[in-house]
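Only a single protein chain was left out; the remaining protein chains are all shown in position.
Letters are used for the chains, namely A and B, taken in the order the chains are written, and counting of residues starts over at 1 for each.
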Amino acid sequence: MAGTAVLGRLKWEVADVVEIVPETPRVKRIVFEVPGWAGHRAGQHVDIRLTAEDGYRAERSYSIASAPDGTRIEIAVERLDDGEVSPYLTDELRPGDQIELRGPVGGYFVWEPTEGGPLLLVAGGSGIAPLMAMIRLRAAARSDVETRLLCSSRSWAEIVYRRELDQLSGDGLTVAHTLTRTQPRGWTGYTRRVDREMLAEVAQAPDESPLVYVCGPTPFVEAVATALVDLGHEARLIKTERFGATGA
Amino acid sequence: MSLISRGFRGRRADGDPARVPPGQYLTPDFPVLSAGPTPHTPLERWDFSIVGEIDEPRRWTWEEFQALPSEEVTVDIHCVTKWSKLDTVWRGVSVDTLLNEVETSAEYVVEFADGGYTTNLPLEDVTGGKACVAFEYDGGPLEPEHGGPARMLVPHLYFWKSAKWVRGLRLLATDEPGFWEVNGYHNYGDPWREQRYWGD
Partner (left out) sequence: MDELMVDGNAVAGLLQQVFAIEMTTALGRCNECGAIEAMGATRVFRGAGIVMRCPRCDNALVTMVTDDERLWVGFPGVGTLEVRL
């Protein structure tokens, strides 16, 4: 189903909050039940809209981290201290609350097993979310597409979906972490920001033409995409999802 | 009305409601909104021009511009995206100063900026003390993300009428809608009459 179908006009739907689970000290996983949800593609996102009693509104987009699963979807929200929406979602929202959301949206930053690979996924912090949907879908579909994930996090405790990534490793999925601020004792992995050398070591060779998906804060994505092109990867095979500074 | 999100307030500031135009909310920050990438024109290459329906075009280099009389003003600003900020402090050169001794029959003006942004107004909305070219904000040099080295300041209209990275004014006999006016926003933009969009 690569390409598009006539999707119909999107509108705002009311979803129920089912579960809120701390994932790391700063990130919570939030599961919604969305009546009539017709499924989504790995990499797509939802727009969430909050309305205060006086009509004041704020909207943000969050990548869907779950593979298609009936009418349930999961997002991962990082609490930004000076954010307007993220502290509400992580501190105030409770199971049983309702929320307005619109989606699924986005056909550009998506992957499905029929597209093949190999795959190179590069995540900065909570940018792992849409890539997690791809990884989970790959597992559910028992795809054997050769997949490499390079994940940049501040510390071990702040790796989002760390346990699940550990479990899913193998069967053609390799996961490399870089911990940029603090590392646990005995850590032998990368300890710096993702750069050209690291990508040269981790990524497939350019002549394997991997499909590349990079997601995270805008400066991270810019640096990674530029480095990959410098290494010889084709720009048209690199898809980016940048979390701008308004993603608060 | 749509679903109210229990417990959601957003980040709002307190202030005198009489100073907040309809549909606006007070913000404690100074949101950075931009139609394009931040330009970085070095001051040695910067100039401000007045062109168009004018006896002789005028031009000031940065040094010449800094030598002009400037004033500190405290104004409220209102963005069409619904945030307002009260008592913002700027230093700038009044447009009246720039148009001093200018002969023109023009009735309209277009502000033009680095990056290609334009916005249009009646000439009378930038004269009579209503507008200045601001180069300082809150006591310091205007930051690039907020329009530095210099931007227009026309506080009686929605803030898209105050072009960031302004490089000049073009005087015209007829009105010429600018970037946002062509693409959906109101041609005039009075926040007190809530003139946000076409047809408002």
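Assorted remarks:
Throughout what follows, a contact is a pair of C-beta atoms (placed from the backbone, for glycine too) under 8 Å apart; a residue touches a chain by one contact, two chains touch by 3 or more.
Note that this is a predicted model, so its numbers are computed, not measured.
The omitted chain makes contact with just one of the residues A:22, A:39, A:184 or A:219: A:219.
Although one chain is not displayed, chain A still touches it through residues 3-11, 45, 47, 61, 102-103, 105-109, 217-219, 222, 239-246. Interface residues of chain B with the unshown chain, by the touch rule above, are 32-38, 79-81, 115-116, 158-160, 179-180, 182-185, 196-198.
In this text, only the chains that are shown with their structure count from here on.
By the touch rule above, chain B contacts chain A in their complex via residues 1-12, 25, 32, 82. On the side of chain A, the complex with chain B involves touching residues 12, 14, 49-53, 55-56, 58, 84, 88, 92-93, 97-100, 245.
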